[in-house]
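Here the complex is missing one protein chain, while the rest keep their positions.
By letter and in written order, the chains are A and B; residue numbering begins at 1 in each of them.
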Amino acid sequence: MKNLAELLHEHPFFSGMREDYIQLIADCGENHVFRAEEYIARENDSADHFYLIRRGRVAIEIFQPSCGALTLQTLQDGDIFGWSWLYPPYRWTFDVRAQTNVRTIRLDGRCLRGKCAEDTQLGYDLMQRFARIMTERLQAAHLQLLDIYSHQQNRTGGEI
Amino acid sequence: MTPDIFFVERRTEEFPGTFTLHVKKQTDHEVPPFRPGQFNMLYAFGAGEVPISMSGPVAQSSRYIHTIRATGAATRTLERLREGDQLGVRGPFGKGWPVDKMAGKSVLIIAGGLGLAPLRPLIYNLLAAEQAVEDVRLFYGAKNPAERLYGNEIKNWSQQISVYSSVDMATTAWQGNVGAVTGLLAGATVVPEKTIAFICGPEIMMRFAIQELTNKNLPRSSIHLSMERNMKCATGHCGHCQWGPTFICKDGPVFCYEDIQQWFHMREI
Partner (left out) sequence: MIEDESVQSFILASDNLDCLIQRLQKAGYQVVGPTLVDQAIVYNHIGSADELPRGWTDEQEKGHYRVKRRQDKAYFAYNVGPNAWKKYLHPPRRQIWRAEKTIDGLQFEAINEKPSPLAFLGVRSCELHAIAIQDRVFLSGQHHNEDYKARRQAIFTIAVNCTAAASTCFCLSMNTGPGISLTCDLEMTEIINDSEHYFLLRCGSVKGEQILQQLPVKPAQLLQLQEQKSAVHNAETQMEQGPRLFDSSDVKALLYRNYESPVWDSIADRCLSCANCTMVCPTCFCTTVEDTTDLNGEHAERWEQWDSCFTSDFSYIHGGSVRASTRSRYRQWMTHKLATWYDQFDTSGCVGCGRCIAWCPVGIDITEEILRIHEADSP
């Protein structure tokens, strides 16, 4: 049975991180399993946690009246989600639902913020990792937004 | 209530699928006065009736102006109307924008897509300096430059009020902002005690706009929005437009966010 630090070590998000930092972060964490169809987070709920997916798939969703829930993106083994705990007002921006049973490592946001404040080098390392993930998500979102598969190209221009 | 007979005085195409009708009463009488934010029920002969917000200046007493998107049987029939054609009009209905609360305030108007139409009468009021306000800022988000309502008019408005426009997607011919309009809003300075906000657009957009405003500490009582639901009678008797304890047709469509906060964030309600 691996301990939390070993599990974090294995997760791609923390690849190459110093052992002592991994240990510090492990102090903020625990294993948590979600059942399929369970809602992990809801838009506007208090955002207290940061999740690493060990195994399973989650859907990032947004609710639209008269359409119901729309899936914006899915994430699976090796991905991470939930960084609203980084910035006030610390609220989830979207819904997150487990599509399958999901094994996660759940890290407490307040605990992490505290550790980053104490050791700014740790904070910098962590922020770099987040920034890279966010950039990838943003690029993907732009590509999705382009609607490249549509039959008609309805991106007509116009003056200001 | 039987509809009054109106005819189309003028028709303009905003962009494919969305059009504006100027309608006058057949007998050339003055039309019942309305308040910005109210709506009429427009009847397309044989096809049906739809609730459409007023989109013209309050001061113009002889006609109503309505901007309509053709999506169903009734609106598609209205789309085929040309100058001189007749339609039925019932109204005005509903509670409008609280213009009496604007005095001395910094007014924020946040519109998304077709949501600019119910806000235009309010903008006209402000342009005509009907109320003494501190300043006016319009944030308008649309899908792309071709699908912006009242494009040329907005250019004129920007001479009197600050206009911040954004589109979701554009070619390089568009020299303006591209991105979610809430992103533009995030950059606005808001003095909580002196600001009042009026929002209209798709519900998701209103949710995120309200989030931005509350992040800036704007009191919930200073945020007003316009809601939509299925409507059949517009007189509070058919039950279709119920939203929690409110009837959108008579308690709305304009609501103060503080009053309906519980219902706004509830799903399938």
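The criterion applied here is as follows: contacts are C-beta pairs under 8 Å (C-beta built on N, C-alpha and C of every residue); 3 or more make two chains touch, one makes a residue touch a chain.
What you are looking at is a predicted structure, and each value in this text was computed from that prediction instead of being measured.
Participant: Give the labels of the shown chains that the missing chain contacts, considering the complete complex.
Facilitator: A, B
Participant: Pick out the residues on chain B that sit against the missing chain.
Facilitator: Spelled out for chain B, the touching residues are 1-3, 5, 7, 26, 43, 45-49, 71, 74, 86-88, 228-230, 232-233, 235-240, 242, 244-245, 247, 250, 266-269.
Participant: What is the set of chain A residues that contact the non-displayed chain in the whole complex?
Facilitator: Interface with the chain not displayed, on the chain A side: 65-68.
One rule holds in what follows: only the chains that are shown with their structure count from here on.
Participant: What part of chain A is in contact with chain B in the complex they form?
Facilitator: Residue positions touching the partner: 43-44, 62-65, 68, 88-89, 91, 145-147, 154-160.
Participant: Under the definition above, what is the set of chain B residues touching chain A in their complex?
Facilitator: For chain B paired with chain A, touching residues are 144-146, 148, 151, 155, 165, 168-176, 202-204, 207, 211, 215, 265, 267-268.
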